[in-house]
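Note that one protein chain of the assembly has been removed; the remaining protein chains are unaltered in position.
Then we have subunit A:
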Amino acid sequence: MKLFHLFSFFAAYLVADSSDVENSVGQFFSSGHTNNWAVLVCTSRFWFNYRHVANTLSVYRSVKRLGIPDSHIVLMLADDMACNHRNPKPATVFSHKNMELNVYGDDVEVDYRGYEVTVENFLRVLTGRLPLSTPRSKRLLSDDRSNILIYLTGHGGNGFLKFQDSEEISNVELADAFEQMWQKRRYNELLFIIDTCQGASMYERFYSPNIMALASSQVGEDSLSHQPDLAIGVHLMDRYTFYLLEFLEDIHPASKANMNDLFKVCPKSQCVSTPGHRTDLFLRDPGSVLITDFFGSVRKVEITTEAINLTDPIQQQEESSVSEDANKEMYSYVDQLPVSEIIHQKPKQKDWHPPDGFILGLWTLILLVFFKTYGIKHLKHIF
């Protein structure tokens, strides 16, 4: 009996151990996404909004560092701070005073810049309804297995976000855009972070599944900036993103930190405003969602020690024999300023267009009046 108990104990322990292995293997494949995208938007123009560009660039930097390539990041900056004439250190954007960290770096690719950052372009990027000739780097080519990180920063209010001091996007529009994305299966899970005044109002209206949202302040509160730099003359970062950057600097691609840690970033004592979050639309438990599920691009790799036979190397095709030189025409360079040719240049022939409706109508009227006045018997004289 005792032996049986011991044996069953031992067997149970073994089963538990293997199911533990299965559990971790299961967790390895449980997040369900295969690729990561990021859409990072700064919506403010003008030099005194330097901090919004610095916010977006610091998230860009973290996301790139954790593995998302430039081809999967859509970066929208509404104004150029780095090469702004007021910047005492050109080609740099700093996030810490005393110029400790240059978040602009040497390898940045901005996809939408300046006047291109509009509400229309932002919504078109999200929903994928872009003109045919839009290049790939400006498109969000996500599929139903993509985890997308969307980060917005700028000036906002209760229910809206201001784009470039000339237009606004409302929380209803944003929620509808996400619903369009869900219906077209453009995301697996979406993490929405917003750092503006009254940011929580922007995620109030979401109704699509699998969205988790974070904001830097509640409705009725202002998000505050962190610190000015006296040499540059403006505030460098907003508080929420400053502490978010500090938190993300400790994350590395194999980190196991989860969303609950992210919710604790910037408590009221540091941020002065109360950051909020919304997880009711999200199916998984936030404690099981890794930070790198959204901020990094962790690839699932299977390592095998088997040998794989490669096929034969591709044979170089021999170029078809060149045709006789004599058949080819000779090329030549063109005279750069042929003065006599230019002076005697004939005026460009305009392309002939068929007569437009007005002319046709006029002639029809004339003919009708003629035949009305003079009768139909004159027709034979014409034809």
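Please note the rule applied: a residue touches a chain if its C-beta (ideal position, glycine included) is under 8 Å from a C-beta of that chain, and two chains touch if they have at least 3 such contacts; residues count from 1.
Keep this in mind: contacts and distances are computed from a predicted model.
Enquirer: Select, from "Translocase of outer mitochondrial membrane 40 like", "SEC24 homolog C, COPII coat complex component", "Phosphatidylinositol glycan anchor biosynthesis, class T" or "Guanine nucleotide-binding protein subunit gamma", the UniProt-recorded name of the complex's unshown chain.
Expert: "Phosphatidylinositol glycan anchor biosynthesis, class T"
Enquirer: Just name the one of A:Arg136, A:Lys256 or A:Lys372 that touches the chain not displayed here.
Expert: Considering all chains, including the one not shown, the answer is A:Arg136.
Enquirer: Among A:Asn36, A:Thr127, A:Ser146 or A:Gln164, which residue is in touch with the absent chain?
Expert: Spelled out, the listed residue whose C-beta touches the missing chain is A:Gln164.
Enquirer: Considering the whole complex, which of A:Glu109, A:Glu249 or A:Asp285 touches the chain not shown?
Expert: Considering all chains, including the one not shown, the answer is A:Glu109.
Enquirer: Touching the missing chain, which residues of subunit A?
Expert: Where subunit A meets the chain not shown: residues 45-46, 80, 82-83, 89-92, 104-111, 113-116, 131, 133-138, 164-166, 307-310, 313-314, 316, 319, 325, 328-339, 342-343, 345, 348.
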